[in-house]
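And then subunit A:
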Amino acid sequence: MELVFLLICGGVAVIASLLVIFARSTLHSALWMVLSFFMIAVVYVLLQAQFLAMLQVIVYAGAIMMFIIYAIMMLNLRQESRQKTGARISKIIGVGSLIVLFLELMLVSLGNNLTPIPGPVSEKLVATYGRMAVISNFLFSDYLLPFEVVSILLTAGVVGAVVLAKRER
Partner candidate 1 sequence: MVDNQSIYLALAITLFIIGAVGAICRRNAIVVFMCIEIMLAGVGIAFVTFSSANHSLDGIFMVIFVMAVAAAEAAVGLAIFLLMYRKLGTIDLDKFNLLKW
Partner candidate 2 sequence: MADKDYILNITDRRPTGKYITPILKGLGYTLKNFFSKPITIKYPTERREVSDRWRGLHRLKVDDKGALKCVACGLCAKICPPQAITIVPYEEAGQTRYPKEFVIDELRCIFCGFCQEACPKDAIELTKVYDFVDYERKDFIFDIEKLKTPEKYIFNGK
């Protein structure tokens, strides 16, 4: 069951991601992107990370992609300029080396079965509290500092965005 879902969702995610690159209209790219994120959210669910899946939907599909689509519409990028710059040497080298990297990584990941090291979250813990409770307990104890740092980062991001986008009058 899990495998079937995984293969379907993973496949769709990969295809959608490819279409992000190959779609002509920027808006279509963005929409394929949304689909891809959705599928990744499903993959997170399969990995028992419902919280992450919902975050993925809310943050990526809901907020970030909405921003991007908003920007695309505001800039009115209906069709990209069609002229080709030709495959530059640097691009070919880049893509080539990426493909090599891809093959290497695939070999590593498919070849070796990684042995799990048991961490602090046992099945029992999850069963007693529920996944969300466990996550929140850890988030607000062990990971409090990173959490606060991230909030500062977000604030900085908001301030930066406002400063940048503010029209000089």
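Candidates were picked such that all candidates are chains of the complex that A comes from, given by their letters.
Following the convention adopted for this analysis, a residue touches a chain if its C-beta (ideal position, glycine included) is under 8 Å from a C-beta of that chain, and two chains touch if they have at least 3 such contacts; residues count from 1.
A quick note: this is a predicted structure, and the numbers were derived from the prediction, not measured.
Every candidate listed belongs to the same complex as subunit A; state which one touches it: 1 or 2.
Among 1 or 2, only candidate 1 touches subunit A here.
Quick one: in the complex, what on subunit A touches candidate 1?
2-3, 6-7, 10, 13-14, 17-18, 20-21, 26, 29-30, 33, 36-37, 40, 43-44, 47-49, 51-52, 55-56, 59-60, 63-64, 67-68, 71-72, 74-75, 77, 80-81, 85, 91, 94-95, 98-99, 101-102, 105-106, 109-110, 113-114, 116-123, 134-135, 138-139, 143, 146, 150, 153-154, 156-158, 160-162, 164-165
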